[in-house]
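A single protein chain has been omitted; all remaining protein chains appear in their positions.
Chain nomenclature is as follows: A and B, assigned in order of appearance, with residue numbering initiated at 1 for each chain independently.
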Amino acid sequence: MTEVALNRPARSGASRDRAATALSLGFVTTFLMVMVGLPLAALTWEATSEGTQSFWDAVSSPESVAALKLTLVASFAVSLLNAVLGTITAWVLVRDDFRGKTVVNAIIDLPFALPTIVAGLTLLALYGPTSPVGIDVAFSRTAIVLALMFVTLPFVVRTVQPVLQELDPEIEEAAHSLGASHTRTFVRVILPNILPGILSGVALAFAKAVGEFGSLVIITGNIPFETEVSSVHIYGRIESGDSSGAAAVAVVLLAISFLTLLSIGVIRHIATRHDR
Amino acid sequence: MKGWLSRLGLRAIMLGYLAVILVGPLAIVFWRTFEDGFAPAWDALTTPETLNALKLTLIITAIAVPVNTIFGIVCALAIVRRRFRGKGLLNAFIDLPLALSPVVVGLSLFLLYGQDGWFGSWLDERGIDVLFALPSMVIATIFVSLPFVAREVVPTLREIGDEQEQAAQTLGASGWQTFWRITLPSIRWAVIYGVILTTARCLGEYGAVAVVSGRLQGQTETATLRVQERYEAFDLAGAYAISIVLALIAMLVLVAMTVIRPKEEAA
Partner (left out) sequence: MSILVRNVSKRFGDFVALDDVSLDVESGALTALLGPSGSGKSTLLRIIAGLETADWGEILLAGKDATALAPQKRNVGFVFQHYAAFKHMTVWENVAFGLKVRKRPKTEIAERVDELLNLVQLQNFGHRYPAQLSGGQRQRMGLARALAPEPQVLLLDEPFGALDARVRAELREWLRQLHDVVHVTTVFVTHDQDEAMEISDQIAVINHGSLEQVGSPRELYDNPASEFVMTFVGDAQPLGESLVRPHDVDLLHEPADGAVEAMIVRVTLLGRDAKVELHNAEGSEFVVLMTRDQFNAGGYWRGQTVWAQPHHERVFATSAGDLESVSS
């Protein structure tokens, strides 16, 4: 078609671009490696440094197992509670209108803004030995649930709210015009749409609950086999100088965190499959 | 009729839930703190160690927030504007601090910078104190508050698109001028919102800092660590006093979030 004589690659602009990409990526990756990657690598190393047997011993010690069981059961229970109560809260905030709604909406974020240790202290003030309403659940498993409810409160609410907001009211109108009752509409039309939001909120709540430390330290009394969760157990081991034991249990928690993050990604992927 | 009742019912459940879990406890603490008047609370607050603790918290926050802000902006720009493989992995790493237990974070830093840690001997030789000193506390705080600015800026940046930046280029603006005059102003509300979240997280950090600081009174005690310390010393008034300060700051944060959020969404 044409002579090739004048053809030559015009790459300089593209290479300018690539240099900038390399620079910014280099900075970001280095920062993340140093701040996040290396510490976690050191952790995993320490956990396995004395061999798998030692790792297993630390993880499967009676105290460790008790703590892990407690942590998982409590986190699971709290996540389910959040699924229900959080959805209701999101529903009321989106669908209902009343004076002071803005204030209520703002309060939801309190657990994000308030230090966990302060949260624990305030729960102790109301539900502990000095309770003005006579409820004393301090140093019990109920206290764990209370504290975890506090710190995980915003998660499901904030993941469901935007989905509910975006939901096309015409979909519900269509269901009603076809004869579906309110309950049926909710279960068959609304719920499937907000389910991914609920699930990712639950996953986030679960991850937070499993690792929660500050709010539990005061109100639970940290009684081994009774009210000691894994994070407190790890802390105890550190204090007594058993770094590799602590690291072993920590790696278990790390794995749980990873898996939870992964599941959130999967949920997101499944949720958007209808949009593709 | 039924619809109206169920609406009130739901509203009641929600308000009851929030009252029991959030508002009630906080209200009690306010009440208890000022039960005997303002003066005792003030005295408890202004002891030298407590003031030091507050100062330390502010110093750590003042370092961690700018660092994470710069990181967050550069990171968001890389993720949204650049093409490269491994974006998923990058995103996972950025989200990780949100899912990790603070104690695990603290421990991993302990194992990296401690005497028997990977960097331990290197630091020892040079007489650099990281663990049980300010540096490790700053690092821990940076770790746990890492994601916020990036996560806020990414969707905004994506939404805006890069046409304005292309226009700026054709008008003769250099890379830096384009960033400073066009890109940054267009993401400013997202950045501010992210900074607010980061600041709140830094001020409230407990677990990770508890592990790496050694909790040396007057030296490596932050405000949150001080609350715990006062409680254990049976000085409930002292613990409450600091808690009130932190709670008031938290409320300011909530107000800021409520004010900024609509601006961020409008952009």
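Operating definition for what follows: a contact is a pair of C-beta atoms (placed from the backbone, for glycine too) under 8 Å apart; a residue touches a chain by one contact, two chains touch by 3 or more.
The structure displayed is predicted, hence computed values, not measured ones.
Visitor: Thinking of the whole complex, not just what is shown, which of B:A41, B:L100 or B:I182 touches the missing chain?
Guide: If we include the chain that is not displayed, B:I182 is the one touching it.
Visitor: For chain B, which positions touch the chain that isn't shown here?
Guide: 163-164, 166-174, 177, 181-182, 185-186, 188
Convention: only the chains that are shown with their structure count from here on.
Visitor: For chain A and chain B, let me know how many angstrom lie between their CA-based centres, rounded off.
Guide: Result: the chain centres lie 16 Å from each other.
Visitor: For the complex, give me every residue of chain B touching chain A.
Guide: Listed in rising order, the residues are 3, 7, 10-11, 13-15, 17-18, 21-26, 28-29, 32, 71, 74-75, 77-78, 82-84, 88, 90, 92-112, 114, 116-118, 139, 142-143, 146, 175, 197, 200-201, 203-207, 210-211, 223-224, 227-228, 231, 239-240, 243, 246-247, 249-251, 253-255, 257-258.
Visitor: Can you list the chain A residues touching chain B in their complex?
Guide: Chain A reaches chain B through residues 20-21, 24-25, 27-29, 31-32, 35-40, 42-43, 45-46, 85, 88-89, 91-93, 96, 98, 102, 104-119, 121-123, 125-127, 130, 132, 146, 149-150, 153, 182, 204, 207-208, 210-214, 217-218, 230-232, 234-235, 238, 243, 246-247, 250, 253-254, 257-258, 260-261, 265.
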